[in-house]
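Complex shown without one protein chain; remaining protein chains in place.
Order of writing sets the chain letters: A and B. Residues in each chain are counted from 1.
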Amino acid sequence: MVPLSWYLILSAALFAIGAVGVFVKNNIISTLLCLELMLNAANLAFVAFSIFQGTIEGQLFVILVMAVAAAEAGVGLAIVIALFRNRETLDVDESSLLKL
Amino acid sequence: MSNDLQNYIPLLMSFGLASLIATTLLITSRLLGPRIQTREKLMPYECGNDPVGNARDRFSVKFYLVCLLFILFDIEAIILIPWAVVYRALAEELGNKLFVYAEMMIFVATLFVGYIYVWKKGVFDWSK
Partner (left out) sequence: MTFQQLLFIGFAALVLGGGIAVVLLRNPLYGAFALITSFVGLSALYVMMGAQFIGAAQIVVYAGAIMMLFVFVIMLLNVRADEERPPRHRFLVWLAAPLALLLSAGLWLAVAGVQGDRAPSGEAGTVERVGKNLMTRYLLPFELTSVLILLAVVGALHLAKREKE
């Protein structure tokens, strides 16, 4: 049987990878992809605790997180499109000003 | 192997069969098929005409809005499944069919508002 700590270590490693990606990526779409990675690391921990404690709440929360992730991706990518329309770039360092 | 994972052996077999067929088709066509390359053959195929312009053109943002609607209905579909599975049992347990039905209909109606809003905003009007 796979112990709980294995799942949690995997979740922690995935979260660390996602966090590093958010910090080092220049392209805003890549940053959003790494954000999804972090959300999934949290999901894995939720499901692992839910299964190993015999409760259902963690899994229901994951469904909620999935809806939030869909909303986040939809609005975030719409912002990316609007940003690209105004600046012609996707580099996060290039869009550091509120006004053009 | 634990007992509950044995249920997934058919799924594994179907995956294996699918990848086997795909690789076999690719490898046999590479081994057996004649390869004579001409300039016309290597051209990108565009309904028989000569291709015009670059294939990596930017798309209209309208496609993104249609994609957004797909996400709306995708989440609705995945939420409908557990509801449909437990509907009968839950209606008997609570003794109220209408309540279980209304629960889901409120959810669907809320998402339908979004659909109507997108429609009214003219996303499906491709001529504009």
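FYI, a residue touches a chain if its C-beta (ideal position, glycine included) is under 8 Å from a C-beta of that chain, and two chains touch if they have at least 3 such contacts.
The structure displayed is predicted, hence computed values, not measured ones.
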>> Across the whole complex, list the residues on chain B that are touched by the chain not included here.
In response: 1-5, 8, 56-59, 61, 63-65, 67-72, 74-75, 77-79, 81-83, 85-86, 89-90, 94, 100, 103, 106-108, 110-111, 113-114, 117-118, 121, 123
>> Tell me which stretches of chain A touch the chain missing from the display.
In response: 1-21, 23-27, 29-30, 32-34, 36-37, 40, 43-44, 47-48, 50-54, 56-57, 59-60, 62-64, 66-75, 77-82, 84-85, 90, 93
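Throughout what follows, only the chains that are shown with their structure count from here on.
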>> Give the list of chain B residues in touch with chain A in this complex.
In response: 2, 61, 64, 68, 71, 74-75, 79
>> Can you tell me which positions in chain A touch chain B when the two form their complex?
In response: 1, 63, 66-67, 70, 73-74, 77-78, 81
